[in-house]
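Yeah, one chain of the complex is gone here, protein chain that is, but the others are all in their spots.
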Amino acid sequence: MRRLRGPWTWTALSLAVLIAGWVALTAAGPNGPIVQDLFLPGPGELWSGFLDLMTDGYKGRSMLDHIGFSLERVLVGFGTGAVVGTLLGLAMGYAPTIDALAGPFVEFLRPLPQLAYLVLLIVWFGIGEESKIILLFLAALPVSAVAARAGVRGVSLQRVQVARTLGASEWQIFRHVVFPSALDEIFIGARLAIGIVYGTLIAAEIIAGSTGLGWMILDAGRFLRSDYVFVGIFLIGLMGIALDRLLVAIEARVVHWAGR
Amino acid sequence: MTGLHQLDRRGFILAAGAGALALGRPARAAVPDVINIAFFVETKPTMIAKGNGWFQDEAKAKLNWTEVGSGAEINTAIAAGSVDIGIGIGSSPTAAGLSQGIPYKLIGMLDNIGPAEEMTVRKAANIKSPADFKGKKVATPFGSTSHFRLLGFLQTNHLTQADVTVLDMRPDAIVAAWSRGDIDAAYVWSPAKSKLLAAGGAVYETYKELDAAGYVIADLIVARTAFLQQYPAAVTGILSAYGRALDLWKTQPAEAAKIVGQQAGVSAQVAQSDMEEYDFVPLKTQLSDQWLGEPGKGGKFDEVLKRTADFLVEQKSIRSAPGPDVFVKGTDTSALARAAG
Partner (left out) sequence: MTGPSQRVLRAGAVLAALALWYVVSAVPLVSADFLPGPGAVLATLVDILEHGYRGTTLAQDTFATLGRCLAGFALAIVTGVPLGLLMGLSRRVEAASNYIVQFMRPLPPLSYLILLILWLGTGNSSKVALLYLTAFPIVTSAAMAGVRGVKRQRIEAALSLGAGRAQILRYVVLPSALPTIFTGLRIALAAAFSTVVAAELMAASNGLGWMVFSASQFLRNDVIVLGILVLGALGMLLNWALVALDLRVVHWRGLD
């Protein structure tokens, strides 16, 4: 613990400089602040904006509600997309036929900007939670699939052959050789996927917007309510970090279970 | 760094040049190098003046057109200093902008919206009275003048957002959701509105009652204050060009519709039917007390802006609304008066 004290002081120092700069730029001077309120709200405005949102909520719903909506969408979209994607990727890694058949679509889906096909999703799936979650599902799927596939492909052929000669069944080989080996890549894919899902959250919440942290930020931005926008960005950033940490914790558990 | 010797020489040349410029050019008739204009691609007479190059002719300057999709973008653009003139910004974003101290002035009106933005209900939803809206889903693009009208409608009919589900959707998304029957009503403008009407929709008239209750909405023209002060002639030119386009629409609607259609990428018929719904207030009329008023005198529209701002504060869309004098001072019709002749 003593060794960690060193680096933390640097973090604190850097943070202090940042905050000092922020306060200096936004403090009231004789002619108003250096940077106008509109462009960069000062700490006072942000704090009162934060309190305002916490007590009165935003446009008829409490902040907890909005955060809850967004969290649910991210978790369900990511969860389903990552699981289905991983399964697909494992299949693609194992079976060249599946790889050839599914490959083009996964590769095409991956870079496709979601905002571009939003309207088509509405036509096919409506404006309810389903279409939002489907959008996030489609965002998570390709990355998880590619990662799982790479994980399977990366398994040392030697180890598989050794296991075979030892008389292991295909399932045993998968469970005890392939899967643990691929886990690293699968989790790298999962962390990437949640990042992508998160980045797509606002696009998803544009579908019939009325709830969600992402929609709130966009809506507040419409009338340049910088204070709400900044509070929203902070919250969404913190939430994102928390989700990533959660995934790292899950990874530690699962890797342990898989017996590496 | 450069030696002092070189600095001296450069400094001298610069000073000489600046002096020559100052002596040679009378500041009064200053013409800008470039005018940055934010606009909407829409079926309005603006497109005639743009397409025929009239803006360019009258303003006598190079024009840089920035396409925007919402009034919020015009507010942001002018606040950022990227844009000098915004054409077609709605009255709600304008009220918000003036309240937030965005440095621009209202210099003219594009149109009084009236029935052009209206509530469309799905026939199958059987909505005949305000109470019928309870439990229904109504979509509108948030932050727009339609949104403002919808909220006004709810308020004047004592409906809350717990009774009626209001959804924030772009016009194209509204059309898509409409086809599935996912929404029961929408407050929006054409081309989306005409598509909804053609797909089992009916007009539910609200504009008369709302206009009477003070929820007047309009599309406006704003100019960055510093730009207006520096180049009043250019601003006058822009407004004159718009006036010419308006005249063409009044005198030769078919010809006007054709040009507008080409510019907006729609057929001439669509352009014509869209434009017929708007009340394009003539420049001279805009100067009347009814609207913007003579330079320095103010008009009824200042009150509309103030009411709009107050309403936005209630909705928590903006933090606070200033006193009515900010809106009076925020309107500058001197260029309009010159353009109207």
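Letters A and B mark the chains as written, and numbering starts fresh at 1 in each.
In this section, a contact is a pair of C-beta atoms (placed from the backbone, for glycine too) under 8 Å apart; a residue touches a chain by one contact, two chains touch by 3 or more.
Keep in mind the model is a prediction, meaning the values are calculated, not measured.
Considering the whole complex, the residue from B:35, B:68, B:121 or B:335 that touches the absent chain is B:68.
Contact with the undisplayed chain is limited, among B:77, B:166, B:260 or B:318, to B:77.
Residue-wise, the contact with the chain that is not shown comes from A:101, picked out of A:101, A:162 or A:252. Contact residues of subunit A toward the unshown chain are 6-11, 13-15, 18, 38-39, 96-97, 99-105, 107-117, 119-120, 123-124, 192, 195-196, 198-203, 214, 217-218, 221, 224, 226, 229, 232-233, 236-237, 239-241, 243-244. Although one chain is not shown, part of subunit B still touches it, namely residues 38, 41, 65-70, 72-73, 76-77, 79-83, 170-172, 175-176, 179, 191-192, 195, 264-266.
Everything below uses one rule, namely that only the chains that are shown with their structure count from here on.
Centroid to centroid, with C-alpha atoms defining each point, subunit A and subunit B lie 38 Å apart. Note for the complex: subunit B touches subunit A at residues 70, 72, 75-76, 79, 93, 96, 100-102, 139, 142-143, 161-162, 165-170, 172-173, 176-177, 179-180, 182-183, 312, 315-319.
The touching residues of subunit A, when paired with subunit B in their complex, are 36, 38-39, 52, 56, 58-60, 118-119, 122-123, 126-128, 206-210, 215, 219, 221-225, 227.
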